[in-house]
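Every protein chain except one is present and positioned as in the full complex.
Now for chain A:
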Amino acid sequence: MSQTKPVLRINGLQIALPEGADRPFAVDGVSLELNAGEILCIVGESGSGKSMSANAMMGLLPDLVHPTAGEILFDHMDLLKLSEDELRDLRGRKLAMIFQEPMSALNPLMRVDDQIAEVFEAHNLLTPAQRRTRAIELLTEVGIPDPEKAARAYPFQLSGGQRQRVMIAMALALEPEILIADEPTTALDVTTQAQILDLIANLQERHGMAVMFITHDFGVVAEIADRVAVMQFGKIVEQGNASDVLDNPQHEYTRKLIAAIPKLHTGETEELDKSKPILEVVGLTKTYRSGGGLFGSPERVVHAVNRISFELGVGETLGVVGESGSGKSSVGRCLVRLQDPDEGSVLLNGEDMAALTGERLRTARKSIQMIFQDPFASLNPRSRVGRIIAEGPIAHGVPAKQAYDRAAELLELVGLDPSAIDRYPHEFSGGQRQRIGIARALALEPKIIIADEAVSALDVSIQAQVLDLLAELKQRLNLSLVFITHDLRVAAQICDRIAVMQKGNLVELGTADEIFNHPRSDYTRSLIEAIPGREKELAATG
């Protein structure tokens, strides 16, 4: 941090979008300095132009998008004016990049050491034997367990975190001066994310690189950044030292973003009538089997849900948290019978959902509805919004006119204009679409709503609005909520009780306060410790 010599300087960068986009410039008048040996975080919500700026540096802009003004100075050269050959020489050697999705950034048909060796080959360095040795050294440095074995592995044989480590090893291969990391931990679980952040900070220090870290997550910023630049609509609205920006944000937008981050302290748990749970789950089990069969290959058995039991009270919000592969989504899908559980019962008002079929299942499902994760995939692109909401009631015999009137009311209830009824989903933003999804779930007047990662795909400010809406609707309509999420901050904010899942098992179940302040299992503790930005927050609240 003490060094202040800028290695890279962006002056008045402007990148034009093709005609017909929602604004003329993806990036407009951005000026930045990246100093040697510092980590600069660029933060912004989706569409803020943060990735475009990074891609411009690497010459990786999409075909229809091109810089119209400004310069990117590196080593006395303007990167925007270099030819493709000159750029190619710089990439990897001086500037390296890691991406969000390590699975798609690695070649699935190439062994790991061959992919790393390719970096040297592209720049005509070292002999093949040296390249291989160096690959193993690099894998050791990024902390992959058993590097020699991992070197001969294919990407699909590694876990998400290990793949990201391989990507980092490739980026480090030629000791670049600048490392650009575009949301490198967004696709990872929280514990893995903490490890990768540690690794990047470590390597940065050891190699004295400058790191440009692009993220949407202020928690990550708090963990890793020396300096921060906040972007909105293609402009930098605020930049400065990490502690200044986080503790004392000057710009209104930054303040709004920071305020929108779900706080880790838990709300007051309401005293609920525990005598009569609305949903009782006993010994729910779901096992996936694959392989086996005709040619006698060994069968693979995955216990996605392993004898899980819990109760859900009237008006209660139960959080189900866990990392990917913990079986939390399978629980939700078994409850509504999008998947059939192998064993166990789901008692809804005394009726076993797990055993119903046909017409009786159709009727029972009315009282248990779901909100989905992806606001873009969860609405039929060829149906009008009114139709999307009214379809359920119509299927249950409500006259069309009445169903559409009700749809308009519901739209108002979720904070949209009733005129939205005649429009198509693509005319709405992600947050608005999620509101439509909520209206659809409410149309059948359910008693229980299952929200499967319902806010994970949304930007943090939108996320806060949707969470508020859910809390308000829950109060007003006396709904019970099963809230499935990987994000412990969100769970802390909205849930009365929390169930922690790991590899299909229920590790711990308790009130939000118990889980966050007095966790009983080691796994829960490790999850909570891995939440990015937690220490800073603890320090701030004293």
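One rule holds in what follows: a residue touches a chain if its C-beta (ideal position, glycine included) is under 8 Å from a C-beta of that chain, and two chains touch if they have at least 3 such contacts; residues count from 1.
Just so we're on the same page, contacts and distances are computed from a predicted model.
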Protein that the absent chain corresponds to, by UniProt name, given "Membrane protein", "Stage V sporulation protein AC", "ABC transporter permease" or "ABC transmembrane type-1 domain-containing protein": "ABC transporter permease"
Options A:L138, A:I196, A:A222 or A:A443, residue touching the unrepresented chain: A:A443
Option touching the unshown chain, where A:S378, A:Q432, A:Q463 or A:Q493 are the choices: A:S378
Sole residue of A:M52, A:I200, A:L246 or A:M370 that reaches the chain not shown, by the stated touch rule: A:M370
Contacting the left-out chain in the complete assembly, out of A:H303, A:H396 or A:R423: A:H396
Footprint left on chain A by the chain that the document does not show: 63, 336, 338, 362-363, 365-366, 369-370, 372-374, 377-383, 388, 391-392, 395-396, 437, 440-441, 443-444
